[in-house]
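Heads up, one of the protein chains got dropped from this complex, but the rest are sitting where they should.
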Amino acid sequence: MKGDQLTTWSINEIFAEILRVWTTQLLTLRTLEHLYMFAVALFFSVLAGVLIGVLTYRNPRFADPIFNGLNIVETIPDVALLVLLLPVFGIGKGPTIVASILYSILPIARNTYTGLSNVPGQYLEIAEAMGLTRREILFEVRFPLSLPLIAGGIRIAVVFTMGVVTLGGLIAAGGLGAALQNGIQLYDMGTILVTGTWVGILAVFLDGAAGAIEHILQVRYGKWS
Amino acid sequence: MVLTAELLQATLEHLVLTYTALIAGILVAIPLIFLSLYSAGLASIIMRFSNLFQAVPSFAVVAVVVPLIGIGFMPAVIAIMLRVLLPIIKNTYIGLFNVDPALIESSKGIGLTDFQILRNVRLPNAYPAIFAGIKFAAILANSIAVLTALIGGGGLGSMIFEGFTNFNTAKVLAGVLPVIGIALFLDFSFSKIERWLTPEYLRK
Partner (left out) sequence: MISRKLFERIKFLRLENVTKRYGENFAVRNLNLEIQGGEVLILIGKSGSGKTTALRMMNRLIEPDSGSISINGVDISKFDPILLRRNIGYVIQNIGLLPHLRVSGNIGLIPKLEGWKDERIREAVRDLLNFVSLPPQIFMDRYPHELSGGQQQRVGLARAMVMNPPLFLMDEPFGALDSLLRAQLQDEFYRIKRELGRTIVFVTHDINEAFRLGDRIAIIDNAEVVQVGTPQELIFSPATELVAEIVDSKRKYRHIDALKVKDLAQPLDKRYILDPCLSAASALDHMSAEGLEIALVFKSPGSAGRVGLSDVMKTASSGKSLEEALKPLPLFSPETSLLEALLRLKANGESMGLVLEDDKPEKVLFSDRILQNLV
């Protein structure tokens, strides 16, 4: 459907339109590309984020410089970051994934650091008095009790990653962002609406899932707050 | 140089877009905030939905504005505004309601009306939160303004995308660097103002 005026449509016509957009824009492929980039980026963000969180907790003097640095990365608009990475990583999925990772490390690292550092003293005292080594305290006490907070950080990272991966469409990374761009360039309202709604549904679903996990962890591990 | 004149023009468009959207967002937010003050139930429903909506990628929001509203400057402003409303409202609401309950209790005790409490107790307490919200909104607006170039909003975004399609790295950089510069400037200056506005007793 072209043109810029919405007319009233019947259910059948809507389904037909969705089908048209889905096949012409290769939305199955796009969705898979999109989720692939999302999964890879999220995986490495969590890995790097938790590691940095643990490292700054172990060495608090590094905390300020590292978090200040990451903060600057956050302030830079994701579009700009993506563009800056082009000379280094070329175009396509590469820079998209790297940009997502860079953007998503901060919430995870910060929450990990805060969680590990702020476990209530009484649990640490009893663990120490029982004869746990520092390492055992980290794995058996600090980490489990920090899981809800870390999950919260990962939830934020989920939203950031979805955002950057969608942008990737602009730099030939494929994914649903590419379909969106097509719709805009072709001035095809149907494409924009269908793809936009679909991206929205995916994003809200993933955010909701991350939120549910966070909630479960809060109930299970969060009773100290 | 042609580039410089174009750059200046683009930067100006970008700034106009960003600030218009920001101010529009604040203006639209104010009545919504008052609404949420009167009905806590409605407020939480609105917040719940808005939180969900914030998870949608900005690119999708910008794109969807086209079939619904159109292209050009106004739709661009509206797209940015939609994104920026929630942080402003949420932060203001939290700032107004995260006051120490003992303070509210004693204010009621000395005979202040709800409205007076709002003006004299809640509002001063909320300044830092409100400002943090506006700061976040400003940086967000700056970022989305780049995307709106795709839907006819002009500005630095169009320089970036034009440069990109023509493989003109200089043009891309000329577009990107000011955007980053503006973002950092906004962050820095807003933080300074925020600190200036925070009353002594609230500074951590």
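In this document, chain identifiers A and B correspond to the written order of the chains, with residue numbering beginning at 1 in each.
Following the convention adopted for this analysis, a residue touches a chain if its C-beta (ideal position, glycine included) is under 8 Å from a C-beta of that chain, and two chains touch if they have at least 3 such contacts.
Source: prediction; values computed, not measured.
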{"item": "Chains in view touching the one left out", "value": "A"}
{"item": "Candidate in contact with the missing chain, chosen from A:Ile66, A:Ala127 or A:Ile171", "value": "A:Ala127"}
{"item": "Of A:Val141, A:Val158 or A:Ala210, the one touching the omitted chain in the full complex", "value": "A:Val141"}
{"item": "Residue numbers in subunit A that touch the chain omitted from display", "value": "122-123, 125-133, 136, 140-141, 144-145, 220-221, 223-224"}
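Here is the rule we use: only the chains that are shown with their structure count from here on.
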{"item": "Contacting residues of subunit A [partner subunit B, same complex]", "value": "4, 6, 72, 75-80, 83-84, 86-87, 159, 162-163, 165-167, 169-171, 177, 180-181, 183-184, 189, 192-193, 195-197, 199-200, 203-204, 206-208"}
{"item": "Subunit B residues touching subunit A - in the complex, by the definition given at the top", "value": "52-61, 63-64, 66-68, 70-71, 139, 142-143, 146-147, 150-151, 157, 160-161, 164, 169, 172, 176, 179-180, 183-184, 187"}
